[in-house]
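What you see is the complex with one protein chain gone and the rest in place.
Naming follows writing order (A and B), and every chain is counted from residue 1.
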Amino acid sequence: MMAVLRNSAWSTIGELGKTTMFGCEVVGNLLRYGTPFRGLLLQMYVVGVRSISTTVFTGFFVGAIMAIQIHLQLRDFGAQAFLGGLSASVTLRNVGPLLIAFILSGKVGAYTTAELGTMQVTDQISAIRCLGMDPIRYLVAPRFLAVVVSSFLLLVIGLMTAIGGGALIAALDLGVNTLNYVQNIPTIVTGWSILTGVAKSFVFGVIIAAVSCYRGYTTRNGASGVGENVKSASVQTLVTIIIADFALSNWIGGLMDFCTEVLGW
Amino acid sequence: MVTAIGAHTLRILSHPVEIAYFFTQFLKLLARQLGTGRFRFRQTVDQLYSVGVESAGVIFFSIGVVSLILVLEFSFHMKLVLHQDSLVPAFSTVLLIRELGPVVTALLLVSRVGAGLAAEIATMKITDQIDALRLLSIEPFDYLVVPRWIAVWLAAVLLTILSIGVAILGGATIAAIKLGYGFGEYFNSMFTFSHFSDLIGCIIKASVFGNLLPLIACYHGFKAKPGSEGVGMAATSAVVEGSIVVILADFVVTYLFYTL
Partner (left out) sequence: MIEFKKVSKRFGQKQVLNELSFHVQRGEILFLLGRSGVGKSVTLRHLVGLVRPDSGEIFVDGREITHLSESEFLEVRRKCGMVFQFPALLDSLNVYENVAFGVRALKIRPGNEERDWVLEKLRLVHLPPSVADLMPAQLSFGMQKKVSLARTLAIHPAYLLFDEPTTSLDPVATRVIHELIHSLSRQLHVTSLVISHDMDGALEYADRILVIDKGQIVAGGTPAQMRQEKHPLVRDFLGGSA
């Protein structure tokens, strides 16, 4: 049992390393050759626009759920007045980016993995190489960039919707006036919190892009291989996002402390 | 343009109807199977083992990290609002039990199990194994879906509870290290804010998620189109829909359980 755990821990670290190297290769390619703007827009449309409704939908509910939960906990203190600020803050800094990124890792990430994986397994990627084109440059790089940008924008939209969802449920069911709710927000949500939310949105987007492109590109074993890789891409993305969430919270928190204490901001 | 939107909307709306039909088919067959008393015990156990044991490591690790994140978050907010963070561990654990424990576990399972299941069944479909089963008078639902459904349901509940246990221990340790709490203090404060009903709520959530997820995954597996494209799409749809349904169901249960 321990051997199984140890082996899987090693292989996970190995996979993480390979994914990072792949990501660096793609970014290097992008920096060197760029990518045609029209192709990029097309990819962003395919990947991003299709996911707007899902993101708005999910964001709304995530915000609502958090509002209910925070309200419950505040009730024990009689501190309901803080609902707007606290709910928005927690949603923006943490739970929002986390859960919405989870959803996007499915919609955007799994889709990209399946697409690239199918192309790999039907020899289209080999054909591209044989015809003299670099598949990373032609196929992967534009998709990678499209996923990063789309994920970022979608996450930001999702976060805004989440705050709206929280406000709505607060007004409808939790007996907190929308005006109070909204007015309370700036008391707790600081520029740092917004920075945290935005930074996480960007980093999660990069993670989704890197893992999904890597897994898609390295698919083997025919049709069942594609399914396998969609599965492992999804899991790998989620776990990496969770770890990144923790790391970012820590670092930005540390950065903030540093700025306040040392620089007096 | 309008017709395109209209057609698209129809397609989205018809989807839940199709899934609902799938569910009813499933329930019918389940009732029939329970009626005959035959039960594929061995297979269910195999499935439970593969789902549970394989996913356990990932889930425990993830929930562990999530509980650390929550401690950080609550610490930040409580210092801001209440100017003291003594209640942080208790609060964060409570949120874990009520919300993030079941949801994060479920989302991880959607990826691991949902995609895997959909891909497995989709591969069987495009290699004609499902038709082969029918020709052997074995009802695919019976043989494939029911054991997996039960296994995933049980696994979801068990894994959620165990992972929360892990998280509570983690929270207690952090509290001891960072805030100088004793274990006794920690558990006391935890129990002030949570009730037994929270555990029930957590189990209910895990059950709902564990129920819906395999059915959605199997649905997409059965519907797979031919070729590796079909398998990829089945797995992707299973993950996407599974995740969305988890959030939706989470909202419904949270609303019903906690606000009524």
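Everything that follows uses one rule, which is that a contact is a pair of C-beta atoms (placed from the backbone, for glycine too) under 8 Å apart; a residue touches a chain by one contact, two chains touch by 3 or more.
Quick caveat, the model's predicted, so the values are computed rather than measured.
Within the whole complex, touches from the chain that is not shown fall on A.
Across the entire complex, the residue among A:M21, A:L41, A:M133 or A:L172 in touch with the chain not shown is A:M133. Annotation: of A:Q80, A:T122, A:T190 or A:T218, A:T122 touches the absent chain (contact as defined above). Interface residues of subunit A facing the missing partner chain: 119, 122-124, 126-134.
Note that only the chains that are shown with their structure count from here on.
We define each chain's centre as the mean of its Cα atoms; on that basis subunit A and subunit B are separated by 19 Å. Across the interface of their complex, subunit A is touched by residues 57-58, 61-62, 65-66, 68-70, 72-73, 76-77, 80-81, 91, 94-95, 98-100, 103-104, 107-108, 110-112, 115-116, 118-120, 122-123, 126, 193, 227-236, 239-240, 242-244, 247-248, 250-251, 254-255, 258-259 of subunit B. The part of subunit A that touches subunit B in the complex is made up of residues 5, 8, 54, 57-58, 61-62, 64-65, 68-69, 72-73, 76, 79, 82, 86, 89-90, 93-95, 99, 102-103, 105-107, 110-111, 113-115, 117-118, 121-122, 173-174, 188, 222-228, 230-231, 234-235, 237-239, 242-243, 245-246, 249-250, 253.
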